[in-house]
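Here's a structure for you.
Shown here: the complex without one of its protein chains, the others still in place.
A and B are the chain letters, set down in written order, and residue numbers restart from 1 in every chain.
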Amino acid sequence: MARAYAMELEAHERYAQFAEQLDTHNNREVAELFRKLSHIESLHAKRILEEMRWPSMPALPPAYAWDTAEGPETALPDAVHYLMQPWHALEIALRCELQAQQYFEGIAAGEAPPGVRKAALEMADEEREHVRLVRDWMRRVPQPEAGWDEDPDPPRTTE
Amino acid sequence: MDAKPSVSVALAGSGGAGVMTAGNMLLEAAALAGYYGLMTRTSGPQIRGGEAAAMLRVSTFPGDGQDDRFQVLAAIDWQNVARFAAELPLGPQSLILGDPAQGEAPEVFTRSGARYAPVPLKALAAEIAGAWPNMVAFGLLAGLIGLPADVLEAAARKSMKKGLDAGIAAAQRGFAFAAQLQAYPLQPPPAKAARWLITGNEAAGYGALRGGVRFVAAYPITPATELLEYLAPALAKLGGTLVQAEDELASINMALGASFGGVPSLTATSGPGLSLMIESLGLGVAAEIPVVVVDVMRTGPSTGIATKSEQADLGTALYGLHGDAPHVVVAPNSLADCLAATQWAVQLAESLQVPALVLSDQYFGQARGVVDVPSAANGSVGRTQAQGGEGYKRYALTPSGVSPMAIPGTPGATYTADGLEHNERGTPSSQPSDHLAQMDKRARKLAALDPGEAWASVEGDGDTALVTFGSCTGPAREAIARNGHGVRLVSLRLLAPAQPQRLARALEGVKRVLVLEQNHSGQFLKYLRAEYDLPGEVKSLRRPGPLPFRPAEIHAALAQWSHA
Partner (left out) sequence: MNAPDAPLVAAKDFKSDTKPVWCPGCGDYSVLAAITKALATLGLKPENVAVVSGIGCSSRIPAYTSCYGFHGVHGRALPVATGLKAARPDLTVLVASGDGDGYSIGGNHFLHACRRNVDLTYIVMDNHVYGMTKGQPSPTTEPDWSSKLAPGGTGLKEFHPLVIALASGANFIARAFTGDPNGCAALIEQAVRHPGFSFIEVLSPCVTFRPEQRGWKTQVHAAPVAPTDDPGRAARRLMTDDGFNIGVLYQGHRAPYRLGNAASQTVEALECQFQL
């Protein structure tokens, strides 16, 4: 569960970063969406604490103990684009939730002690629920048209 | 010959002759005898073994100018010494001393009408085991200018490490030989007083330390290297640090970094190095970081004549920075003033949080003089430091323009020093209003500066004024003293920010202004015309380095004008 907690926390942090980046680049709509995603991940983290009745943060496993560079629920740092649309943001979220789901399924099917496997199964169910929610959400936003990332102006010189 | 208040002698010779050692000893002996003195040097381009000349002026009065001509030129040998002819003016009253074993004196010297007298320096030295001709020459010159015999040994003891007994004996031999020659006796020395023996570079270095400098970054360059070499061991004794940088781009930035850290910092250089530092001086202006750069000027452009003096970096020092970049430029106007001027520059840099340039030159820097104990700069206003706290604004728009500066380590006052234009908090800003407000603030700091009497040396009265700066001041003062009727001397020490009201007051009633400077294009004249209203008729007396102005030519320019 400590890993799950670290995962949620890292995901929360990354979405918050994205929100900030897109704010600066005047993409308020997607920034707002990332802020929501960030908030959701922080709620997840909070709920794990409450469920585990941990008085405070547990000793985290080394953050880079994942098979991949970062937690399976963490979006890649270069996943964003300044002209991206809500659908793209949700696509990122979907990928993250799917990865998280697969991660926990892997533990549940593995050699871990029964207690851990049981918890992993619960987490996998939860992530599956998140995947469903994101998919629903994606249906409610317009799909981007081809050429969404075209900018008629060249980049600017700032220094 | 009648005793004179000042005698100039030169000792020349080729590599290995030891003319500099002998010259330094003579200066030391003159100092011990109670005289003032000044020694400058010239040499060929060789690293070792080249021809060289030590040029001394010993006098009963303080001063750091050279006289119109030398009374005595002594040569241990004549190899290539003719190349120094322009720097060693002689006259019919002068005496040339040469070792007959080394051939005749070059025509370029004898055509002055100076008399020649043979002195068998080598043969005299050979009579004493282990003695050198330069020590004979030292004693000979000491005798010719009328120093008492007892100072020879004392001076030798102060500077000789080996062969002391033979050296003293040789000096005494030379001293005795002088009795056979025409003497150039000095008047009795002035009343005894505490004096220092110091070079301009050492004085500037010591002034920096007095001002509180405890970090120096250094890149070697002639003729500033000795300043840095003086500072290295001195800083170590004071708990300071000197870092040898990889180039001047690094040295100025190291100094800025250290100063940002709260430690008063300095670097020293010459023209080529100053050019490299200019961009970062602008950073010091924009980020408001105190830093001092001593520019020991040499002839330019480019590598120029690295070992010779010129006042041709003035334009760069004043106007070389890109953008509108108010900063401080100070120029010492005597060798001893290198101390106070540099100390003052540190105080100005620290209190105004600006880069301050000190325009010294090779003439001051590498000359060694016997001077009255130099005065120090008055007062000491340090850096206004921030204590931290909520809403700290590093570049707050204060009435004086000076904003409290947070020193790293201070909690609650972190900020980023930036060469980008910024707002009061230091956050980069391209807003026209921020740019204007910060420009106004930076200009305000300098406009509000009250330099008191320190802005210039103003002496004498009369309706003619001689306006100059730096190492032209000594000869100017001497020329005015000879002139008889009144000429005012205004020697500027604070070149930037300009002080137009003060100069106007100093020049009240003046009808003629002679502007004196040592460069080709009249940079000082142009600066005066741009920043000040000069009264009456204005003339320029200027020429490039390396030859120093001599009092007679300045006197002639003044005399010619008043008779016109």
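Keep in mind that, in the parts below, a residue touches a chain if its C-beta (ideal position, glycine included) is under 8 Å from a C-beta of that chain, and two chains touch if they have at least 3 such contacts.
Remember, it's a predicted structure, so these values are computed and weren't measured experimentally.
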{"item": "Listed residues B:133, B:257 or B:551, member touching the removed chain", "value": "B:257"}
{"item": "Contact with the hidden chain (one of B:78, B:215 or B:469)", "value": "B:215"}
{"item": "Option from A:7, A:22 or A:98 whose C-beta touches the chain left out", "value": "A:22"}
{"item": "Residues belonging to chain B that touch the chain removed from view", "value": "31-32, 194-198, 202, 206, 209-210, 214-215, 217, 234-241, 243, 245-247, 249-263, 265, 279-280, 282-283, 287, 370, 388, 406, 408-420, 426-428"}
{"item": "For chain A, residues in touch with the removed chain", "value": "5, 9, 13, 17-18, 20-25, 27, 42, 45-46, 49, 54-57, 60, 63-64, 69-70, 76-82, 84, 154-159"}
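Methods note: only the chains that are shown with their structure count from here on.
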{"item": "Intercentroid distance (Cα basis), chain B paired with chain A, Å", "value": "68"}
